[in-house]
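Omission of a single protein chain aside, the complex is shown with its protein chains in their original locations.
The chains carry the letters A and B, assigned in the order they are written, with residues numbered from 1 in each.
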Amino acid sequence: MSQTQAPATSIPIPERETPRAYLTEAQWRKRLDKLAAHPAMRHDNIHLPEGATTKLSGLLLIAGAAALVITILGAFAINARHALAAFEVGLFTCVAMSLGALFLTMVFHSLNAGWTSTVRRQFENVASLLPVCWVMLLGVVLIEVLGGGILLTWLSEEMAGDHLLEQKSPFLNVGFFGVRFLIYGLVWLVLSQIMVRTSLKQDETGQRGLTRVMRFNSGWGLLVFALTTAFFAFDFLMALDFRFFSTMWGVYFFASAALASVSVVVLVLAVLKGMGRLTGAVTEEHFHDLGKLILSFTVFWAYIAFSQYFLIWYSNIPEETAWYVYRTGEGGYKALFLVLAFGHFVAPFCILLFRKVKRITGLLAFMAAYMIAMTVADMIWIVRPMVYVGEHASENPGVWGGIWLDAAGIVAPLCIWGFFLVRAVGASPLIPLKDPMLHEALAHKNYV
Amino acid sequence: MPELPKIPSVSEMMALASDYMPFIPKPAPRYVSEAGKPVHGIIAQFSKTPAVVHAAERVRDAGYTKWDVMTPFPIHGMEESMGIKRTILPAIAAGAAITGVAGALAMQFFMNSDYNIVVQGKPFLAWEPFTPITFELGILVTAFTCLFGMLALNGLPRFHHPLFARDRFLSVSDDTFFICIEASDPNFDPARTRALLESVGAESIELVEDEDR
Partner (left out) sequence: MSSIHPDKVTAERLAGLREAAHTPGRDEGPSLGDGSLVEDPAIRPPLVLSQRTHSEVTQIVCGYAEDPPPKWWFIAITISSTVAAVGTGMILYLIITGVGVWGLNNQVDWAWDITNFVFWIGIGHAGTLISAILCLLKQRWRTAVNRSAEAMTIFAVICAGIFPGIHVGRVWFAWMLFPIPNSNGIWPNFRSPLLWDVFAVSTYATVSLLFWYMGMIPDVATLRDRADRRLRLGVSKPFMVALPGGREVQLPLPKPDTLRAYIYGLMSLGWRFSSRHWHRYEAAYLVLAGISTPLVLSVHSIVSFDFATSILPGWHTTIVPPYFVAGAIFGGFAMVLFLLIPLRALLPNFKDLLTIRHIENMAKIILVTGMMVGFAYSMEFFIAWYSANKFEFEAFANNRVNPRVAPYWWAYWTMIGCNVLSPQVFWFKKVRQNPWAVWVVAIFVTVGMWFERFVIIVTSLHRAFLPGEWGMFYPTWVDILTFAGSCGIFLTLFLLFVKFLPVFAMAELKAVMPDADPHPHDDDHGEDH
């Protein structure tokens, strides 16, 4: 509006057409060609050379196998309950990372996110390990069922007459537990395969419609994800103490899952950057945003953990409070509780607030590794106190007795899982090659 | 490094205060217009975003320090084009958050130990029930600091400004962009500055006088 014309009211707004915005197939192909010429899309920048991962994956496999052997030996040397608990701590961390990655892949699709295009492939790789996790879980389930309830005490004969267990038996019985376990496996397999395969197919064909296929499947996928994650957490973590119950439990596990998955993806990306890959494709801007995700999931975890603790603390009803009494009491668990409060929330929250920490790859990778360690600590805090309770209290070797078994048991599933992850990373292009939002991710920048 | 407030000299502080308090005498102007009024600066008008961003880069490279770009909306990347350092506002806000949290904790610890109430047999000074109010007060103090800190760093409210006297300038709130190079800039020279603004593609250039004096 020029200065001479007064901004009088009631000036009619001219009618105008909205241009119909869409790319024809030819325009889309043209854009793909342009993208292919982008400096970040050089072949060696977004692919790992043949055999680059064999050394690392071999190392992880050997370490995992060795740790597994030590764990099995420990089961005989110290205690089968102790060994299984340690293995479960590592395994639940793996499940959390893979489930969280599946969740975030689906969220990126349903939000139509642009900047995530170049980092999404690593989330897909982590999510693709869900069947691996399920197979390892199957081992745990078989040991539990055949061993007559080692940690899942509701399976054991001794508890048969328990009043609470009788009330809960329509849910806590071997048959229904098996059915649920099969459903988790099936749902996770289908969802992770849809996300991973469709994305890989798009790499080849460059069809934009595949993005809509993934978006569509993310809708219902998130719903069944929420249900299976919650019930997985009930079955495998909450039911370690079948008397305990908390409606928040599924959300609590989910918070860890989301946090650990972003952390592991940051680690993978940092390693790839260290190998001289992804220059220009994943920049400090992407790390900045991933760092923000880590920060926000740290806060979310603290919010859920605090709310659950706080409501149970305040109401002080015996059937719930017992769970926290174990975990804030003797045997070093009080210390672990404080480690979680400060180490899982206060310290990372204060550190990750700094912009620089999120933008320097090395620092953020350190924080990511630290957050995975804290997730492991969280799982220890949940699982480990159930080993030496009740009549088993006399067998307790103390906090540091049998620490080697704890270490081996935790490391074994993580290494085996890591072996498959390294293989998955090496097997496909490091970023989706023909994602419709790739141009946004390549030009991504955080203003302010 | 984010912007750190420089400690101003006495004359700079007097000049700043005179913008807000009419009873403080203004410093002698460096340049006086033909009408005998002090010169505030020169404004150049632009109508396209890329043009004004490009022009700002040129002015920055010419070494000016006391200049500004007025835009109807925040332009992404303008900080870089103008060479503005990051603001320290987030650091101030973090300080405020710590103050709020500490204050809230101190208040609750003091008041609950000064006046003990037995509730459900809970410890008098348990940290758990103090969390909600500690959090809320931390947020409250931070929010106030954010708004008022932003205004203070910007030197607002300032209801009078020489630019507002220019009829042309009022369209900045609609769709027009302006670059203003102030006469107090050490590099300012009426002829050379005008030539620079002309060379960067300004659509019109005007001298801004300080109508007040």
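Just so we're on the same page, a contact is a pair of C-beta atoms (placed from the backbone, for glycine too) under 8 Å apart; a residue touches a chain by one contact, two chains touch by 3 or more.
Just so we're clear, the structure is a prediction, and the values are computed from it rather than from any experiment.
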Which chains here touch the chain that is missing from view? A, B
Given the contact definition stated above, which residue among A:R212, A:K334, A:K356 or A:H392 touches the chain not shown here? A:R212
From B:I24, B:A62 or B:L153, residue that would touch the chain that is not displayed: B:L153
Checked against the full complex, the residue among A:T54, A:T279 or A:S315 that touches the missing chain is A:S315
Touching the absent chain: which residues on chain A qualify? 1, 3, 6-11, 13-28, 30-31, 111-112, 114-115, 163-164, 167-168, 171, 207-209, 211-212, 215, 219, 222-223, 226-227, 230, 234, 245-251, 292, 296, 299, 303-304, 307-308, 310-312, 314-315, 317, 319, 436-437, 447-448
Touching residues of chain B against the unshown chain: what are they? 48-50, 53, 56, 68-79, 81-82, 84, 86-87, 89-90, 93, 97, 107-108, 111-112, 114-115, 117, 119-120, 122, 126, 129-130, 132-133, 135-137, 139-140, 142-144, 146-147, 149-151, 153-154, 156-161, 163-164, 167, 170-175
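We adopt the following convention: only the chains that are shown with their structure count from here on.
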Which residues, counting only chain B, touch chain A once they are in their complex? 76-77, 94, 120, 122, 128-129, 131, 167-168, 170-171, 174-175
Complex contacts: residues of chain A adjacent to chain B: 1-3, 7, 306, 309-310, 313-314, 316, 353, 445, 447
